Every structure is written in C-alpha cells, then in structure tokens.
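Note that one protein chain of the assembly has been removed; the remaining protein chains are unaltered in position.
Let's turn to chain A:
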Amino acid sequence: MPSDRPGANLPPLSLYVPEPRFRPGDTVDFTEVPVPPAGQARRPDTAEPASAFTDLAYDLVRVLDADGQAVGPWNPRLSPDTLRAMLRSMVTVRAFDERMFRAQRQGKTSFYMKCTGEEAVAVSAAFALDRDDMCFPSYRQQGLLIARGWSLVDMMNQIYSNKGDRLQGKQLPIMYSVRDASFFSISGNLTTQYPQAVGWAMASAAKGDTRIAAAWCGEGSTAEGDFHSACTFASVYRAPVIFNVVNNQWAISSFSGFAGAEATTFAARAIGYGIAGLRVDGNDALAVYAATAWAAERARTNQGPTLIEHFTYRVEGHSTSDDPGQYRSAGEASAWPLGDPVTRLKDHLIAIGEWDEERHIAQDKEIAEMVRAAQKEAEANGILGHGLHQPLDSLFDGVFEEMPWHLREQQAQMLAEETASGRPWARK
C-alpha cells in the first residue's frame, strides 16, 4: 500500500466474520443462551398497537415449566383432549419422518427432510389456526398436514412420485401441495411464499372473507429480499397474516449468526416494520399454540400482521443430503436448553394426570404401525425409479392451461423418441 495515500497513518480496519460457538469436537455449553422462566412474559391484549409488544420481541414466551406445569398469562388452557391430540400429531410427525428418512436411505426416493425437534412449531400452529386458514409453508412444516388429518398415504405418494402422486411426480419429494387442507404448493426457492401469503391475506381482506394466511421460513431465509418485501407489504396494508420464523439455529451448515442473530433477535425484525413481534419457545407446544392463537386473533380482528420467532433447534441434519457431524458439535442436540417438544408435552400431560408412560408407549407402537401400514399402501403405488408411474405425456401437462403448438410438437417428439428407444416404459 503506498504510504503517501491520504489517511495511511490511521489504524487499519478489520473485517468481522461470525463463527458458531461450537464446532465438531467441542464441548457444548449453552448456559449463555437466556432461558427466562416459564410464565414470566406478559400477554398484552391483541388490540394493543404493535409498538406495545416491542419488549416481547426480545423476550421468550414460555408456558411449560421444568415440572411440566403450564404457567403464566400465555397458558392457553387447552382441554386434555386437545393436548392429547397435539401430542399424537407430534408423535406421528416424528414416526413419519423416521420412516421416510429410512425409505430414502433404502433408495426408495431421492430426498427427504426431517423436522425433528421442531414438531411443535407446525403442529401447534395447525391446532391454533382454523382449518381453512391458508398456510404457506416452507419444507419443514409437514406437521401442518399431519395435524390437519391429511392422508399419510397421499404424502408418501408424493415422496415416492408414484402413480398415486396427485402432483404427477412434478415436484421434489416433500414439496407437497394440498389445496384441500389449505396448504399452499411449496417452492424450493426460499421465502418466495412470504409475499405470496401476504397477497393471499390481502385478497381475503379485500373480499371481506374471514380466513387468514400464515407463512413459515427459516431464520437463514430472513435474509432474502422477499422476506423484507413481504414485511413491508403486510405492514402497509395491515394484512391478516402470521409470519413464522423458525429459528432452528442452522441453515444447512451456516449458523444463525450469518442471518444476523448476533446483532438482534429475529422477532425484532418486526419492529422496524411496525409489525407486532413475538419470540416464543419453539419447543413448548403450549407457547407456540398461545402465540399463534394470539396472532390469529389480531389478524382476524383487523389488527394486522404478527411475526413470531420460534426459538428451537434442528436436531437432525438439514436433509438426507447433509452430514451435520461435519460442521457442528455432536453435543448440541442433547445440550439444547429447551428440551424436546414431544417429551415436554408428554410430561405436561402426565403431570396433570391425563396421560401415563404405558399409554405413551402403546401409542408410539400404534402410530409406528399406522405409519408402516401407510407406507405399505403407498409403496403399492410404486417407488421412485421403479418404472414409469405417470403417463409419459403428462410431462407437458400444466405448463399452460391449454397446450400451445410448440409443446404439442415437443410432446409428439418425446413420444416418438420413447417409442423408437424400445424402453419398457408402458404408456398409460
């Protein structure tokens, strides 16, 4: 560097690059993660202006305490039946994930993504929303479909791209679309669903409908421009929408620091937009339920959008293509200070005398059996790569409502190629 440059005598700048606290081999210590006691966070009236919630964007709403009791103003006071139904859905999600993960390892499909440790995020939201509220999920909210009682076989058909796949094998596994369950078509392009959810919510409001929209994205994805566009739109038009940011600490191998977590919370993103922001214990099914119900009430009473950060932990790898052992300490999942969402809800039900270990074990067995039976049924429709499950000419269906000449020509060409190739692909 030339020494005659103006300012050459100033101390040099340095670039800061964030680094996660633990790497493979490190001992994990999460004592520095603030975990306020359950029941402590205040619960403002839903009619309060967004600015009244500023402190809640930095706090952590928790309902279940260490003894499995539900405490504080956010306790949604759910009936034991509802609590058991939520537990059942969460256990089903976990069993479904286990089974489908294994199916991928057995070569029956190309790809799978688990939501282990995050089951409460989607399941509790599904219980707190109405069934016809439109969900714009990312790829880790399979719990929405399961909690809404959607067919496991239908989901598996999609994962296998088999002949029962209503999406005709056009989507990557787990990128479901279930209009009947108010579950929007999942995109692989992160956070594109955010402005779409706002548009849906705005349309619902413009039509005088009563349905609201909810969207999910990971904390890593909050860096996308679509996230910020969506926040602006939602704020400007007071769209009846709930933004869920699932802060599971990792975006593939990048820790949350690369999305800005060292500087502030993700719930605090809301503040600059004048949106109500809430930070909740994402492993606490009751807290997630309470926050969602509260946000839904705000949306339904034209108080506008709410952004909920679900503070949670991704226990498993990012997807079947990922090895988390390469980039994080093996101790993280077990040291995570907010525990496991399934265990915590189970412990709560036991603590209030509405459940016991025997019933839980029996339910685990029953659900495992149910998932296995669903898998058998789905596999009867075929698995990925074993034969042609969709009619070959369906490849061109749905590009446009009506097929234009250039697609008809290309379709004819493809069919001619296939016929000439002598491949044993029977056309339906």
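Please note the rule applied: contacts are C-beta pairs under 8 Å (C-beta built on N, C-alpha and C of every residue); 3 or more make two chains touch, one makes a residue touch a chain; residues count from 1.
Throughout what follows, contacts and distances are computed from a predicted model.
Student: According to UniProt, what is the chain that's been left out of this complex called? Choose from "Nickel-dependent hydrogenase large subunit", "Circularly permuted type 2 ATP-grasp protein", "3-methyl-2-oxobutanoate dehydrogenase (2-methylpropanoyl-transferring)" or "ABC transporter permease".
Tutor: "3-methyl-2-oxobutanoate dehydrogenase (2-methylpropanoyl-transferring)"
Student: I'm checking contacts with the chain that's been left out. Which of A:Ser204, A:Ser221 or A:Ser329 qualifies?
Tutor: Considering the complete complex, A:Ser204 is the one touching the chain left out.
Student: Pick from A:Ser187, A:Ser253 or A:Ser319: which residue touches the chain that isn't shown?
Tutor: A:Ser187
Student: Quick one: say which of A:Ser124, A:Gln196, A:Thr222 or A:Asn247 touches the chain that got left out.
Tutor: Per the contact definition at the top, the residue touching the missing chain is A:Gln196.
Student: What residues on chain A make contact with the chain left out of this view?
Tutor: 134, 136, 166-168, 170-171, 175, 177-179, 184-185, 187, 189, 192, 194-204, 206-207, 213, 225-226, 228-230, 232-233, 236, 397-401, 404-406
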